[in-house]
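Shown here: the complex without one of its protein chains, the others still in place.
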Amino acid sequence: MTAAAHPKRDFLDMADLAPSELSRLLDLAARLKRGEQKRRDALAQKVLAMVFLDPSLRTRTSFEVAMFLHGGHAVVLEPGRTSWAWETQKGVVMDGTTVEHIAEAARVLGRYADAVALRAFPKGSDWTTEREDRVLRDFAHYCEKPVINLESVRRHPCQGLADALTLRERLHDPKGRRCTLMWAYHPKPLPTAVPASAAIAAVSQGMNLTIAHPPGYELDPDDMTTIQRVASDSGGSVEISHKLDESIDGSDVVYVKSWGALRHFGRPSDEAALRSDKRDWRMTEARSHKLSDQGFVMHCLPVRRNIEIDDAVLDGPRAAVVDEAENRLHVQRALLLELIGELSQ
Amino acid sequence: MTAAAHPKRDFLDMADLAPSELSRLLDLAARLKRGEQKRRDALAQKVLAMVFLDPSLRTRTSFEVAMFLHGGHAVVLEPGRTSWAWETQKGVVMDGTTVEHIAEAARVLGRYADAVALRAFPKGSDWTTEREDRVLRDFAHYCEKPVINLESVRRHPCQGLADALTLRERLHDPKGRRCTLMWAYHPKPLPTAVPASAAIAAVSQGMNLTIAHPPGYELDPDDMTTIQRVASDSGGSVEISHKLDESIDGSDVVYVKSWGALRHFGRPSDEAALRSDKRDWRMTEARSHKLSDQGFVMHCLPVRRNIEIDDAVLDGPRAAVVDEAENRLHVQRALLLELIGELSQ
Partner (left out) sequence: MTAAAHPKRDFLDMADLAPSELSRLLDLAARLKRGEQKRRDALAQKVLAMVFLDPSLRTRTSFEVAMFLHGGHAVVLEPGRTSWAWETQKGVVMDGTTVEHIAEAARVLGRYADAVALRAFPKGSDWTTEREDRVLRDFAHYCEKPVINLESVRRHPCQGLADALTLRERLHDPKGRRCTLMWAYHPKPLPTAVPASAAIAAVSQGMNLTIAHPPGYELDPDDMTTIQRVASDSGGSVEISHKLDESIDGSDVVYVKSWGALRHFGRPSDEAALRSDKRDWRMTEARSHKLSDQGFVMHCLPVRRNIEIDDAVLDGPRAAVVDEAENRLHVQRALLLELIGELSQ
């Protein structure tokens, strides 16, 4: 977990974890899920402050439940709605609509809570700037307590942990098995945090990953470098394909996810033009039969039914999406125990 | 409590309870209210996820407090505001503004929580379709944990339980006593879930119920059949009157409530035309003096002062509305103990 300005451990990117750290975390999550460990007081008197600059169902609920199950408490804040609108730029003369600077918010929440979690999606301005993930990075810098990334511009590491646990559960030993990260059509250009994190999760388990997407939908080169590095460390591999059906054929897992073309980032109409003829990039029932015998379909949710994945797949036996969502709870319990629980001391 | 697709007990409609089940629940609520039972750990490690597609004060607060008082925790979600906007239609191609299907939401919340509660008001489109209460029914179908109805198109059963407890408290033995469910004017055509549930509550206690409303404000025929059936089971009776003052005269209870004319459902201007000359359907101080000696006035709240009920009545000794609201807390504590507490095993 990343060292920051303060002597504390943040959790901003799953790729920051050493393989042994990740393995220990997932083992703990599995034991918590099976009820082998309860640790009902492991977070007693502990507070997690969660800040959502963007909406959430699973993240919010699973963290709130995780804190509760171990005797702690989560506070949920939504700046601009239930609290003051936040300014995220440094050095700005705050003469506009934002009322509170992230510097004060991060410092103050660090005084009230034992850890602070932040969700901050990209704003769709300019990729060169946004890719620096400054809101998350600055927040972690200003806050003197551990900061947890609830999905930033570049990463969704708690989703990545849940994905890794799901791969382990279903495949027992994922090493050397085939995973396809499948780009899907969607009415909007979505962020790349989840596909980058899902790719890291798959290769962190030593899987052979194919990222299947139409030309123009390349992930950020820096993300590709990270995925490659994690693959090398874990004995996995990564390759790119523009042929969807060929990639799916025989895959043990297909992770379906839509994302926008970074080359058109911030220009939605250009992006829509590139995307408009790709509605066939969809997980249909026919395609689901091309997976390996025990092959299954993942998605981080929320999913657009019959746009990204068809009803027949989501309501059928190959869908692992609900298990995957449930695993958010268990990996986050493990994460919280490691960061601020009795195990952290 | 209704059997659903899964081997679990939902609480969707008070009329699904056998008289003995209802009686046991209300007895428990009364004991909890009097503090004769504490059961402080009866919901330890238990989570209730509450989903509000529509606003709430009493429901949200009373359930959150109920969970806390017994060691549990309630998570509050508001799709479209603090979480993703929900799609409720089956088989739809999700190419529009909704982001998450109720199928996924219900399944996922069922993994995080021990019970899931849902508020879903009618949308004012078409009564033939809406009367099927599909959002609630589908949600209960998809969710593998007990589902609690926090007010749907057709029912508000937790309000019904609170109403029944209030009648018992004030009348000791409500059997054979007179209750008038009084239609009141209101600037908007409100749903019929509360009047249907209040009627069920009154007859479930063996009361002789008069539903007093202007012509055109009949409840759904299927609701009338249910009210009749519950009345028969409990030794009560139900009749309709169009004469307000005659109905109130000598009543032991007047339950004031406004609702819209179902014949004009989804056509607010037609409905407004029917309603416009009925401002006199209001609980005035003069009318409150026509009740029996110990007679009292109920309302589910929120109430429009001086439109539905006059200040002098609400601030006077005949108003039972605050006790009625308080009873939400106690019946829900009993309900939760029965559904997911130590009593449920």
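A few notes on this one:
Each chain gets a letter, A and B, in the order it is written, and its residues are counted from 1.
FYI, a contact is a pair of C-beta atoms (placed from the backbone, for glycine too) under 8 Å apart; a residue touches a chain by one contact, two chains touch by 3 or more.
Just so you know, these numbers come straight off a predicted model, no measurement behind them.
When the full complex is taken into account, the listed residue touching the unshown chain is B:Glu78, out of B:Asp16, B:Glu78 or B:Asp249. The chain not shown here touches subunit B at positions 40, 52, 55-58, 60-62, 64-65, 68-69, 76, 78, 81, 187, 301-307, 311, 314-315, 321-322, 325-326, 329. Residues of subunit A that touch the chain left out of view are 45, 47, 49, 73, 75, 77, 79, 81-84, 87, 91-96, 99-101, 103-105, 107-109, 111-113.
Just so it is clear, only the chains that are shown with their structure count from here on.
As a whole-number value, the distance joining the C-alpha centres of subunit A and subunit B reads 40 Å.
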